[in-house]
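Complex shown without one protein chain; remaining protein chains in place.
Letters are used for the chains, namely A, B and C, taken in the order the chains are written, and counting of residues starts over at 1 for each.
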Amino acid sequence: MELKLKLTDYRTDVHNNWCPGCGDFGILSSIQQALFEMQLNPSKVAIISGIGCSAKTPHYINGYGIHTLHGRAIPYATGLKLANPELEVIVTVGDGDGLGIGAGHFVHAGRRNVDFTVVLYNNEVYGLTKGQAAPTLNIGVKTKSLPKPNINQAINPILLAFAAGYTFIARGYAYEVKHLKELIKQAISHKGSAFVEVIQPCPTYNDIHTKEYWSGKGNIDPKTGKEVPRYYKLEETGYECIITDETTEEEYLNKITNFIKKAYESGNRVPIGVFYRDLRFATYEERLSSRMPTYKISPPAKQEIADKKGNLITNIDKILEEFAI
Amino acid sequence: MELKLKLTDYRTDVHNNWCPGCGDFGILSSIQQALFEMQLNPSKVAIISGIGCSAKTPHYINGYGIHTLHGRAIPYATGLKLANPELEVIVTVGDGDGLGIGAGHFVHAGRRNVDFTVVLYNNEVYGLTKGQAAPTLNIGVKTKSLPKPNINQAINPILLAFAAGYTFIARGYAYEVKHLKELIKQAISHKGSAFVEVIQPCPTYNDIHTKEYWSGKGNIDPKTGKEVPRYYKLEETGYECIITDETTEEEYLNKITNFIKKAYESGNRVPIGVFYRDLRFATYEERLSSRMPTYKISPPAKQEIADKKGNLITNIDKILEEFAI
Amino acid sequence: MSKNFGYSWLIGGAQGTGIERGASIFINSVAAAGYYVFGKREYYSNIMGEHSYYYVRFDKKPIRSHVERYNILAAYDAETIFRHSTEALPEAAIIYNSLLKAVRLSEIPTIEKRLRNEISKKFNLEPNKLNLSLILEEAEKNGVKAFPVDYTEILTTVSKKTGESLSELTIMNNIIAVASSLALLKLDFEVLVKAISKTFGNRKRVIELNTLVSELAYNQVNSKGYSNEFNLSLPKLENNSKRYILNGNQAVAIGKLAAGCRFQTYYPITPATDESNFLEAHENIEIKEEISNLINEEKEFLKTEGSIVVMETEDEIAAITMATGAALAGARASTSTSGPGFSLMVEGLGWAGMNEVPVVITLYQRGGPSTGMPTRNEQGDLRFAIHAGHGEFPRIVLAPGDVEEAFYDTIRAFNYAERYQLPVILMLDKFLANSVKTIEKIEANKVKIDRGTILKEDELLKLKQAGKEYKRFEFTENGISPRVFVGTNNAVFWNTGDEHDELGHITEDPIIRDKMMEKRMSKLLTASKEIPMEEKLNYLPATKPEITIVSWGSNKGPILDLIELLKDEGIEVDYIQVRILNPFPANELRGLLEGKRWVDVESNYSAQLAGLIRENTGLKPNYYIVKYNGRPISLDELYIAVKRTITSEAPTRQVLRSGA
Partner (left out) sequence: MSKNFGYSWLIGGAQGTGIERGASIFINSVAAAGYYVFGKREYYSNIMGEHSYYYVRFDKKPIRSHVERYNILAAYDAETIFRHSTEALPEAAIIYNSLLKAVRLSEIPTIEKRLRNEISKKFNLEPNKLNLSLILEEAEKNGVKAFPVDYTEILTTVSKKTGESLSELTIMNNIIAVASSLALLKLDFEVLVKAISKTFGNRKRVIELNTLVSELAYNQVNSKGYSNEFNLSLPKLENNSKRYILNGNQAVAIGKLAAGCRFQTYYPITPATDESNFLEAHENIEIKEEISNLINEEKEFLKTEGSIVVMETEDEIAAITMATGAALAGARASTSTSGPGFSLMVEGLGWAGMNEVPVVITLYQRGGPSTGMPTRNEQGDLRFAIHAGHGEFPRIVLAPGDVEEAFYDTIRAFNYAERYQLPVILMLDKFLANSVKTIEKIEANKVKIDRGTILKEDELLKLKQAGKEYKRFEFTENGISPRVFVGTNNAVFWNTGDEHDELGHITEDPIIRDKMMEKRMSKLLTASKEIPMEEKLNYLPATKPEITIVSWGSNKGPILDLIELLKDEGIEVDYIQVRILNPFPANELRGLLEGKRWVDVESNYSAQLAGLIRENTGLKPNYYIVKYNGRPISLDELYIAVKRTITSEAPTRQVLRSGA
């Protein structure tokens, strides 16, 4: 039965009400294309979002779509995935959502390494509430809806993800759809918690880091005299950072050092691509299996709990014995 | 008037109910000694804690003592300090408190650089709730009250503080009271958010990283054949990492790289001392002043708002004019 | 109908195309012409593209509510007309962009499927067959006048004259709609010109362009003879009194500044953010000149005036706890949020209650539950505000009913907070927050500032010298212990969320526990005794009331208008507005209600106020009128519903369902 799924099978007919030119369109389409190229069964896909412009994503994707609470997409996704590990779970969060109100969950997800993918829509603003500074906006910057320049330092999402323990860390750009799609595919394929930051222009509120800015407006290559984009692809520079059980202490420190340098690059040369892959850690699902041998074949959502007459089938008698006199 | 304050002036007569041998005693006494040596006026000191064994600290210090909610000491402290910047504010948090439930606030405090000191009591467990794994406990470790080994990766507090943007980062050891006291004094003197992680043995629940462990039990120096402590003092190795406005990009990356190496050191050689100082950033109070010229001389808590008869003195007429027809 | 209700105007268009700005110019114009206005906004939780509209009613007498139908619909997109055509009053005008006549219903993706089907059904045509012309024809059959305006012509002319590109100018569709409306109403053009200037402040170029566009619109409307065809007009009224146009958000923000609030925290959330934005824009505070001169003699530094720190926090947990921290230091401190944010503040609220910290929370209700309908109205959080938090602790909950009360109650909120040392929740809703109204005056000193008992350095020194310890939670007769700001010399104290002794240290002693619990709770009793009746509730008695309306919050607007309307018909009704919801004015209310026929009016599903009344007095309303579709109660639907209670035709529970 060769029922190849079409790209349109990953779309819904819900009216999309993002602003014209919003970077979110690029991210949405990267995700849809990734799902399509991986030919994932929509009924086995769950897209989980928080609250914000970005959080409307699930409604536009044909798959189980769980639009949750501001900042809480990650724990919802964790519960869903751990209850039924056969699901392919993708978490789509805004920068306010994921790193503002949701910073705590973001950090703690890194500690677990649940096998899911977190895509962070970084537009440096709170889109849906009309352009306040997000935690990724640099200090001193004044985007158009701010009354005064921002007085908080920015979070570096790549570095924070690393400090938190994510085992796959990448950055994409919303308008590099093909590249981003590949990153998302890699992130999905990665076993463990994968983090993909996406630079997402918000034409409505972020007048600093616009599409034009990223495409290179005013960024003249002294050699060619031409405008060059303000980002470059890591893989084109030969950069790679993979940590395995074989990596020696010294290699590790070297790799990490290189990684940190890349994580810090900013200004006119912002790297996109895969920053970091750590293959040393078991997924949370595997960790659970080590304690509960039946976990994988019979995860929480798949266990029978009653017979057909509704009689419970759990053997509690043995447990009650502990309390018998 | 030379009324020198005595060490006992920083103590209360509240019965201390920590377990015998708890590392918290060492931290408490380091703080008291630091306050004493700095001769701070108890009425200008505020000690703010969350919830946990560690959180009982304020009750034992003679100073304004604000014992708040689990995970929330940092925002309480932020409000207090910004409303009255003349206060010396010290935040004492547990590792569950500060990095578990409080991880979000911890990260966001780093972005502000409010001029206060955060002391993290790292005992790797949730003391007051009877020994569950704290986010600083390594994966695979089974302390005595855990039914099974821990299945979460640990947070590295030094690295997380760095990623978050703290401008002073140090680590002390609860039983090195003198050394710790000096760290706390430096942290208090630092202009901006200072973070001091303290390795804190919990004899009741942490049977892995005990006082004996840190003192060197079983850690034989191959040369001398003697047991040597599992920690060493950074300053004794000549390490220093100070970032200023003069630091070049390259120097910066080198320093950071060294810092990261130190932050990663573990096992039998754990560094204590000052890891990082960043002098480039204005404090939050200064940032506020740049927007509100009267902020420093007339901060929120010090402004008059009514005349003696209770008539409000704010000139709202001018504002109302905006709405007049 | 139109006579009783004054004039109604509605402007609609896609979010992000200047609906609010347009409405604001319109409002400023009619207000400048001497009319009282009431304006309300309806919009989606969306940044661009979804349908948004602004409703304005204006009259010679004060008004405070809306009706469901309009005299003029000003539209520049097709969707507005598809949605609102049937709400027209018999002789209403519809101003539309003549270019859009061919647009079909099926071409408008932002109209919900259900509504599309309904419209399609109503006109008995498939969505791809039903175009705007047909809609307008139908309207005209019902007596409506449809006035095509050539938007493109106007903008092209402006483009030619000024050199601005046509695409940049499309943002001015809004002003064409506004100017055309005012031209129809035959309003003096100069009034509009002034309103434009006022609206755009010192942005000269923008003012020029808008004025030019307006002129062309006036010309078109007049030259086409529309203004003659339309029978309403707006003569300029003689009126010398100064008036203001304010909404609830603004009234609270100004109230906070006036009250001396000097520390505000917030995490962005609709419809609360506007309050904080306003404060941020006014963060540098001036002191009244006479006082500032006075103070200068004493304190040099006050010459420089003051400021309010407005903090955007990482979440609402930080917002309430940070504000509480600031309050401990002695600043009047507050935070502002709506339902989802308030849900996160609950633990912090309890800590403030336990530690007797005066902190004020403005709670702007919106459509719930959960994320609900972020930009729509509801009064669904009453019970939650009263019971939020585990365990029992005192709090005061108050709910102003209109813009004026919002201002005064904000000051009172801080007074209650400091006098009784507890958290105060000031409840508004989206309707009150986002609706503007003409108000006659704000009497800044009507409410005095009362900070309660605070011990200062010198008093504490005396205490010390007398060998006494300062006890933050000293047991007292009325439950109130003198407060000290953190940082005050000659004292220290402790706070803890745990039960504590008088010093503030943890205790589990059952006797101290009982005393401390009773001390805390007794403050509600003290407050109940001290707060005068008129702050607790508004009672508008009638000589021979047919029924008594009991309600709270923003329903006040339509209720007051209804009372006038009924009076015109010779019908009298009573009205009780409960303003302090906790501690509940049980005795006062029982006194007023016993033996009366009464109807409970609320914008929520469960009639929460009625529940509260019954819990506290045992009394039950004869009728319920509730609404929970996210739209505020309109005067006309309320009129029908209340009249049915008077004639006893009403079922016990009536659900109001109007609103687009």
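Throughout what follows, a residue touches a chain if its C-beta (ideal position, glycine included) is under 8 Å from a C-beta of that chain, and two chains touch if they have at least 3 such contacts.
Quantities reported herein were computed from a predicted structural model and do not represent experimental measurements.
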| item | value |
| --- | --- |
| Shown chains that the omitted chain touches within the full complex | A, B, C |
| Among C:13, C:372 or C:585, the residue in touch with the chain that has been omitted | C:372 |
| Touch criterion as defined above, residue of C:112, C:289 or C:594 at the omitted chain | C:112 |
| Those residues of chain A which, in the complete complex, touch the missing chain | 12, 14, 41-44, 46, 48, 51, 56, 58-59, 62-69, 72, 74-84, 86-87, 104-105, 107-108, 288, 291-295, 297-307, 309-320, 323-325 |
| Chain not shown, touching residues in chain C | 44-45, 112-115, 338-340, 342-344, 346-347, 350-351, 353-355, 365, 367-376, 378, 380-381, 383-384, 386-393, 496-499, 501, 506-514, 517, 521, 604-606, 611-612, 614-615, 618, 620, 628-631, 655, 657, 659-660 |
| For chain B, the residues touching the chain missing from this view | 15, 17-20, 51, 53, 69-71, 100-101, 103, 126-130, 132-133, 135, 147-148, 204 |
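Keep in mind that, in the parts below, only the chains that are shown with their structure count from here on.
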| item | value |
| --- | --- |
| Averaged-CA centre spacing for the pair chain C and chain A, given as whole angstrom | 38 |
| Approximate Å spacing (C-alpha centroids) for the pair chain A, chain B | 31 |
| Whole-Å separation of chain centres (CA-atom averages), chain B against chain C | 42 |
| For chain B, residues that touch 2 or more chains besides their own | 104-105, 107-108, 288, 291 |
| Residue numbers of chain C (touch at least two other chains) | 314-315 |
